[in-house]
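In this view, the complex is presented without one of its protein chains, the others remaining in place.
On to chain A.
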Amino acid sequence: MDVLDVSLRIGGVLLAFLLLPLLVGQAEHKVMAHMQGRLGPMHAGGFHGWAQLVADGVKFAQKEDVVPQGADRTLFRLAPAVALIPYLIVLIAIPVGPGGMVGEVIDAGIFFVLAVLGVGVLGSLMGGWASANKYSLLGGLRTAAQLMAYELPLILAAASVVMAAGTLSLPGILDAFAWWWVPWQLIGGFVFFTAGIAELHRPPFDAPLAPEEIIFGAFTEYSGLRFALFLLAEYAGIVVVAALTAVLFLGGWHGPLPDQLGWLWTTLKTAVLCFLVIWARVAWPRLRVDQIQRFAWTVLVPLALAQIALTGVVKVVFL
């Protein structure tokens, strides 16, 4: 592994990290608009508003970066970075295609990915605490409660795939994949994807943000570029959760086309899952905090446990 190879991989991951969230954001603008009978951005950049998010970025960069008087300044300034960077690190470990098409092969990849994903949520918690604002604190605490509730089904669902494949390495899981894993792990996939959305506090699980009740929760006091970084973290999170679901439960690069085009399959599956995330936001109302908790503990956790039992039974009896 020479220097060129490493820099190429890191450059690729960085490029994907900078580009894909913007693509998802733009897709959300347009898909949401058309689902509501609107057109969405039409002017920025000339052709159907393709440069809207670039324009948004320029606008955010021009705004004043305000830190409230009573805030814990260091934590307040650090929080957006804590929210954003974990997703960049997770992207390194996600395999895109066969034959080492991955930023870095990590043996305990799934452990690494899930651990780092959990760190990202801490950014909101830090921001909520450091803002010295009761709405931010409420949002931060709701974020924490949601993290506690949904981390468990997330890990249980991932554990089911690990049991099926007999390895913790993400490329290893994909090497062991066969098409009938999709129906076999269907419940686990549902649990993982739902819990992933909930950890990102995307609608319908966005009670920690809830602009109408607690004014964006932990982000109330943020402005300018730091607010933009939080938004970017949300969209990077969508990309990461969709890509992880595609890799763990939908077979990643496996598809009818030859293996050289495997990266296309990963991208396509990720894109479809991103669309589902956007669709859910448009179609469904926000759940209450207690409903979110009840859904996690009474629906997702039992489902995940049932999936693990199913995986174990099939693994022991049939394989």
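FYI, a contact is a pair of C-beta atoms (placed from the backbone, for glycine too) under 8 Å apart; a residue touches a chain by one contact, two chains touch by 3 or more; residues count from 1.
By definition in this document, contacts and distances are computed from a predicted model.
**Q** With one chain of the assembly withheld, which option in "Potassium-transporting ATPase KdpC subunit", "Sigma-70 family RNA polymerase sigma factor", "Putative aliphatic sulfonates transport permease protein SsuC" or "NADH-quinone oxidoreductase subunit I" matches that chain's UniProt protein name?
**A** "NADH-quinone oxidoreductase subunit I"
**Q** Taking the full complex into account, what residues of chain A touch the chain not shown?
**A** 31, 33-39, 42, 279, 282-284
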